[in-house]
Every structure is written in structure tokens, then in C-alpha cells.
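All protein chains of the complex are present and in place, except for one that has been dropped.
== chain A ==
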Amino acid sequence: MTRTPVSPARPPLEPVAGPAGPPALGPLDAADLDRLLLIRHFENALLRLFGEGLLSGTTHTCLGQEHVPVALNPLLREDDFTFSHHRGHGHFLARYPEEAPALLAEIMGRRGALCDGVGGSQHVYHRTFMSTGVQGESLPVAVGMALRLRRAGHGALACAYLGDGTWGEGSVYEALNLAALWNAPLLVVVENNGIAQSTPTERGMAGTIAGRVAAFGLPYRRVESIDLAAVRAELAGPVAAVRKEASPLVVEFVTRRLGPHSKGDDTRTADELRRARAGDWYERYAAAFPRAFAAADATWRGYVDDLVAEVSSRPPALWTVR
């Protein structure tokens, strides 16, 4: 069994001063860097495995969006219930990095899989994390879960991740309406990566997410930064208000998808891909924390390589039809 490397606790890293460019990054916790790099190398490994014909079906990587769940991670509590979707590996690994072997086994259909290989990449349920493969489907469910959590009275919330493409689904609006009417402690996290499978957002969405949220009278935040410290500073108060006041909040992250939607299905031009890669957290953090980053990067690259080898060698998952 491959063990998850754990960075020793130490003070946050301070960024080195770089040449003029994007705004300077705030301090970075080693544990955050670990999570970022685990997800990056995990997703890269999946694309490699696909290329080698070792994964069946389909899978959707979150390359370029890893910082979103990592930034949110300390703002979420153990008893918060997270609903994820088809692009959910990063959401899961940010919360449960120690379960990376079980997630990979789930995706590869091997023994030790989180859901016995039934769910695969898109349908994972572990403790207070659940993902489903149908866009928009989990938002009404999250409202029901939020009501349940509010009634329990411990201040837990339901967090639901959505992509920009999901705003075409009617269920989203039904759920936002219910959440607003019923004061559901619901945190909606939108990862707007500018493209829904192959359709650019501007061809799939009239108006804006902010405008749509405003129509329900709900609080809304827009986050453009990839700086974990800055994102947390901005969202800590609003997320605390979701718990305290049991009122919904929609946070839109402006992000980028570096990889294809699933596997070889990227129709973007080289120029579009170059623009998507600009400002990737990976390059920026590598530049700001050169030594610590390089060391951690090597550690996690090696960890994921070992993990792939170990999980690949496992026998197939067992499940009884029921």
C-alpha cells in the first residue's frame, strides 16, 4: 500500500520577490501545496492512463482548477456535506488526500475502491462527500441536506460545486429559489472555467451568473485570484455567515480548464489553450516558492507514479449485483 506523504508542520512559506508581473502571492502552507500537487499529478496520471488504454469509460480532470477546493478546504468543516459532480477528483482529494489510493482504485475498478468500482470517476460517496454525474441534479438534494443540517443545529452547511455549463439546467433555479425561500445553509461554489465541454460560456449563457444570482436576492462573491491566502481572507467571513445566518451564498470562481473535457476531446485552438494556461497556479507558485515547490513537486510526482503502479497491480474490484 502506497502511503500518502505528509509534510511536517512548519510555518507557512513566504514568497520570494519576483519580477514585475501578476500581483505577489501570499504565504503558502506546506499542507496546501501538498494538496495542490497531489491533485495535479493525480489528474495528469489519469490522462496518461487513458492514453495507454488503461482506463475505461470516461473521466474528467480538473487540471487548472485545483486551487478552488484547496482554498476552500479549511473553510469547510468535517460535518459539512459536499456535493460534487462529474469533475470531482480535486474536490475529493482536497478533503480526503489520504484516500487517493481508494479513489484511483475506484476509477480503475480495482480492489480497495471507494465504492467497490460501481461509481467510477463520477459517482463517489465517502463520509460527507458525494458526487453525481448529472449536471444540476445535486443542487436540489443539497437544499434538502442543508435543511437537515440546519435543523441539527451544529452550524454545518451543504456545499455544492457547479460548473458554468450547469446554469443551463432548470433544477439550478428551482433549487436556488428553495434555498432562498427556506434559508438553507447552502454554499454554492461555481467553477466558471469558460467552457462547457466544447461550448464556450458566452455561447451557452445569456447574461451572467452574478445577474442570475441577484435575481434570487442571494449574496454573491466573485473570486479571480489563485492565491489561496487571498481567497480564504475574502471568503472566510461570507462562509461563516452561511453557517451563522443559515443563508445561501453563491461564490463564482473565475478559473481555467487546462485539460480536455474528458479525454481527447479538446477542440480549443493552440492560442486558446495558451491563454488558459496563463496564470496557472502551478507556474506561479513554482516561481514564488522555487525550492520548496520543486521538492514537493518531485515528492508528489513520485508518490502518484508509485500509486499508479501499486493500484494497477491490484486485482479487479468485487461487487455483487443487488
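One rule holds in what follows: a residue touches a chain if its C-beta (ideal position, glycine included) is under 8 Å from a C-beta of that chain, and two chains touch if they have at least 3 such contacts; residues count from 1.
What we mean here is this: contacts and distances are computed from a predicted model.
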### Summary
Taking the list "Hydrogenase expression/formation protein HypE", "ABC transporter substrate-binding protein", "Alpha-ketoacid dehydrogenase subunit beta" or "Glutamate synthase", the UniProt entry for the undisplayed chain gives the protein name "Alpha-ketoacid dehydrogenase subunit beta"
### Message
From the list A:36, A:62 or A:145, pick the residue that touches the absent chain.
### Response
A:145
## Note on the structure
Of A:175, A:209, A:223 or A:251, the residue that touches the missing chain is A:175
### Message
List every residue of chain A that touches the chain not included in the displayed model.
### Response
81, 113-119, 123-125, 130, 132-134, 137-149, 158, 170-171, 174-175, 177-178, 181-182, 319, 322
